[in-house]
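One protein chain is absent from this view; the other protein chains keep their places.
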Amino acid sequence: MSHLLDVDHLTTRIRTSRGVVRAVQDVSFHLEAGETLGLVGESGCGKSMTGLSLMGLLPPGGTLMDGSSVRLDGRELVGLPEREMTRVRGNDIAMVFQDPMTSLDPTKTIGHQVAEPVLLHRGCSRAEAAERAADVLGMVGLPHPRERMSDYPHQLSGGLRQRVLIAMALANEPRVLIADEPTTALDVTIQAQILALLADLRARLGMAMILITHDMGVTAGHADRVNVMYAGRIAESAGTDRLFHGMRHPYTQSLLASVPRLTQDPEVPLATIPGLPPDLTEPASGCRFAARCPYVTDACRAQEPELTGPDEHRYACVHPTDGPRLPGTGPLAALPRTAAKPSENGAPGANATARPLLEARGLVREFPLRGGRVPGVGRRVVHAVSGVSFTLGEGETFGLVGESGCGKTTLGRLLVGLDRPDAGTVTLDGTDLGHLRGRELRCRRRDFQMVFQDPFSSLDPRMRVGAILREPLRIQGIGTTREQKDRVAELLAEVGLPERGADLFPHEFSGGQRQRVGLARALALTPRLIVADEPVSALDVSVRAQVLNLMKRLQASRGLSYVVISHDLAVVRYLADRIGVMYLGRLVEIGSADDIHLRAAHPYTAGLLEAVPVPDPEAERAKHGAAVTGELPSPVAPPSGCGFRTRCPLATRRCAEEQPALRSFGPAHAAACHFPLREPAPEKSAAPTPA
Amino acid sequence: MTTYLLRRVGQAIVVIIGVMIVTFALIHLEPGSAARATLGIRANSERIAVFNAANGLNRPLAAQFATFVKQAAEGNFGTSYSMHQPVSTLITQRLPRDAVLLGLSTLVALAIALPMGIYQAVRRGRAQDHAFTVVSFVLYSMPDFFFALLLIAVFSVQFHLLPSQAPQAQSVGGILSDPRGLVLPVVTLSLVSVAGFSRYMRSSAIGTLAQDYILVARAKGLPNRLVLRRHVLRNSLLPVITVLGLQAPAIVTGAVIAESVFNYPGMGLLFYQAATSKDYPVLLGSTLVVGVATVVGSLLADIAYSLLDPRIRYDHS
Partner (left out) sequence: MTTHDTGPVTAGPPQPGPPEGGAPASGRGAGRLSLAAFLHNRRALAGLAIVVLVAGFCFIGPLFYHTDQVTVHLELAELAPGAGHPLGTDASGYDVLGRLMAGGRSSLELGFAVALATTVIGTLYGAFAGYFGGFVDAVMMRVIDTFLAIPGLVLLLIVVSMFTPSLWKIIVLLSLLSWLTAARLVRGEVLTLRSREFVQAARMMGSTGRRVVVRHLVPNAAGVIIVSATFTVADSILMLSTLSFLGLGLPPPHADWGTMLTRGLDYLYDGYWWLVYPPAAILIVTVVAFNLIGDAVHDALDVRLQRP
């Protein structure tokens, strides 16, 4: 039986200085025209390498092992001479890559780059190729394609660049499109637009698509069938509904359970997968997931299970489970449940009646553009933060959500005094940070700390972890050397790292472990407030859940207050008591976590929530197109009136003329919109901070 | 882009003023040295005082500097002590000859180094890469004068293939009409800079080859040859242009050696003769000219870069 694409026993190895990496091991699957196959897994599981192997684009040192077979319409591609293979690439099989910012040649116009594969494969004239390029650019939704053909990549936003990349891949109407994390680098509203575009084009052109992603939500919404990959192998393969509702492999089960959801009960801890994926340079003995599997037995370690079962549902497991793990059931539930946090005993915002720990009032931060003096206009500035106010009570968590460029990171830096506001004040426990200078400010820093996004750049690579954790104590002159060392040991234990970790360098830890070190460093001075900027966005799903749980546990045991900054609404939902939604430097809506998620008043909040992919096939299918259209306007020249009006379905002339003020929609719930989705509370307007 | 260029030109002007201050200060490092150099070491203090007064060397330094700047702006650098000609004449005679020699050798160097660097990047870590690496390091590590004399020993003395003396003609046309005489000086000057350029091109190309857009180009079905020509070459060249600007002083250093070995009547030789005879007006004038040329050179390189890189050319911010 022949399919459009048949992949059999695909095995890829890469020779590196560390040894031979078994990147893809015995992967077999098939694909029909018009079908979308999802390849899901965490980083390093071999899903991208599978895509590159199909294209014959292995990195230096990479080889396909004997027995590997890739047949397109019955024609064997493995072993094809390079000349022949170049005719297949970009013509029969095309690929879209992850990062639109780096995937376009910066020195060539986009018209040229889209026309290039047409010229190459169709043997047509330059004019015809350019004509075709314009058509395809129009098809992928680039506004005014003909005028923009002569633009260079840096003149386009990330979302538009991804459209150009898709146009490039589709220029020759390939039969198979491999989309490798096509939306991972994009904001959630743009992600929804791009995914809808891909689905639409696939249907219109009758292509087959391989959708490579780490995101269970994206898979749920856009794949017909799913291959779950783990450590270079397919762990489970089934139709999407079946996989999400009747998975048999414990890895699939754990992966799905560890995804934080919008509907998550924040009181119930996230399921996690302990430990780390195996090192692929070492040959496997037994099931590769055994070391992290809750159902493991000796049989699992004895022999590697084969991928078995009928074609509709295959899995490689000795002790298959049946269906998803329900919250509160399964082996994880056997562990001791949480003692509820003291701060969570009361209603959300109960502490707000006491004096707030942190108060931000009217914060404004503008960055002058370099060389931005334009005659007649004056100095142009980026309006990063424009008048943000909120308060945070002791033991509370405030979540800041928004897309990239909305000013949330700048706001975070203002809160901890890494940057000074142009206007407005930050008051911490009654002290105005703006009045602190030099030594006073340095001393006061022990009360508020920051956890950074990138665990690879936030730890000094030349210092041992012990020295990194001691540094804050030494700077602040706390304790003797002996006491400091004891403190380091305590901190390591507290964040779940072994004591010998103190003698190691950061590069010897995994990303999740480094983020634990980052947390421990922030805790060293026993601060009262921690601002965490995207604390888990660099981490894989399973590790992300571990770190999120740790953050909650630390908050409970130490009575910490958090400001959590994230683009991921589910993460914020899990951690935060109250949430602020930012758009173009302003808080457009603020309220309790439930207010935001269940009773959103601002169309942007609603659109943002709608755009988040949920790991549930039915829910995803029920969505119609992208919830928020268009691109983020430039923060240099934000739209007049309401910043969101250019993308808002409800916008009228009034929105352009008058900037909406925050209005109250209930206790501690406010939104800035002329045409809110809910009835505002009776009073005319309310301060964002309930006094 | 205009704001970028304006800022860059502003910087260049500041640096040129800096160069003037430094050259001026250098000459005045040792008071009376000019007089002693001209009048001989046995000159008594009386004669020195007369010389200083005649040449305005007894005025306050600030006043002397002001005169120097004013005259330099008019192209007047005084008269050579040893050659008894206006310095500006000496310099204007020689500058075009240097343009020929240095321009030719830089072109030759680039023509060899750029393909070599890309080839090494593609063959990275293999035998060919190592071989070229060793060759370029040996070339780089050879003292210029030794290399030049070795060439003369082999090609002029041993086999009588090429003259050991560079063309002596006054005009550029005259020099170019004797291409055989130019071969050895050009080879000397270019092979030494091949090493630097090719190393830089190699690491630039290795960086480009690792970019996502190269993978995308291959995924489009472009054969390797076209990937290199259309996408690798231009992107790897961009950073090399800036290096070219920074190389100017090194090229001048090479010129001093090559011109004295091959007796090529250019700025390098003039400078060397002035240094050995302590001809301060010539030293001052030619240092200033070379310094300004260097600053202008790297400014031009930056302008070329900004024209070739659309990220700067179309920078609206």
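The letters A and B name the chains in turn, as written, and every chain counts its residues from 1.
What we mean here is this: a contact is a pair of C-beta atoms (placed from the backbone, for glycine too) under 8 Å apart; a residue touches a chain by one contact, two chains touch by 3 or more.
Everything numeric in this text was worked out from a predicted model, so none of it was measured.
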item: Sole residue of A:20, A:199 or A:291 that reaches the chain not shown, by the stated touch rule; value: A:291
item: From B:67, B:92, B:263 or B:276, residue that would touch the chain that is not displayed; value: B:276
item: Candidates B:206, B:226 or B:243 - the one touching the absent chain; value: B:206
item: Touch criterion as defined above, residue of A:83, A:507, A:624 or A:653 at the omitted chain; value: A:507
item: Chain B, residues in touch with the chain not shown (by the definition above); value: 11, 14-16, 18-19, 21-23, 26-27, 29-30, 33, 125, 130, 133-134, 137-138, 140-146, 149, 153, 157, 199, 203, 206-207, 210, 246, 248-250, 252-253, 256-257, 260, 271-272, 275-276, 278, 283, 287, 290-292, 294-295
item: Chain A residues that touch the omitted chain in the full complex; value: 14, 16-17, 59-61, 269-276, 279, 291-294, 296, 331-332, 335-339, 341, 416, 418, 441-446, 449-450, 452-454, 457-463, 471-472, 475-476, 492-498, 501, 504-505, 507-510, 512-513, 516, 518, 521, 525, 546, 549-550, 552-553, 556-557
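Just so we're on the same page, only the chains that are shown with their structure count from here on.
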item: Chain centre separation (chain A, chain B; CA means) in Å; value: 51
item: Chain B residues touching chain A - in the complex, by the definition given at the top; value: 3-4, 7, 211-213, 215-224, 226, 230-231, 234-235, 238, 308-311, 314, 317
item: Chain B contact footprint on chain A (complex, rising order); value: 55, 57, 82-83, 86-91, 94-95, 97, 99, 102-108, 116-117, 120-121, 152, 154-155, 165, 168-169, 369-373, 380, 636
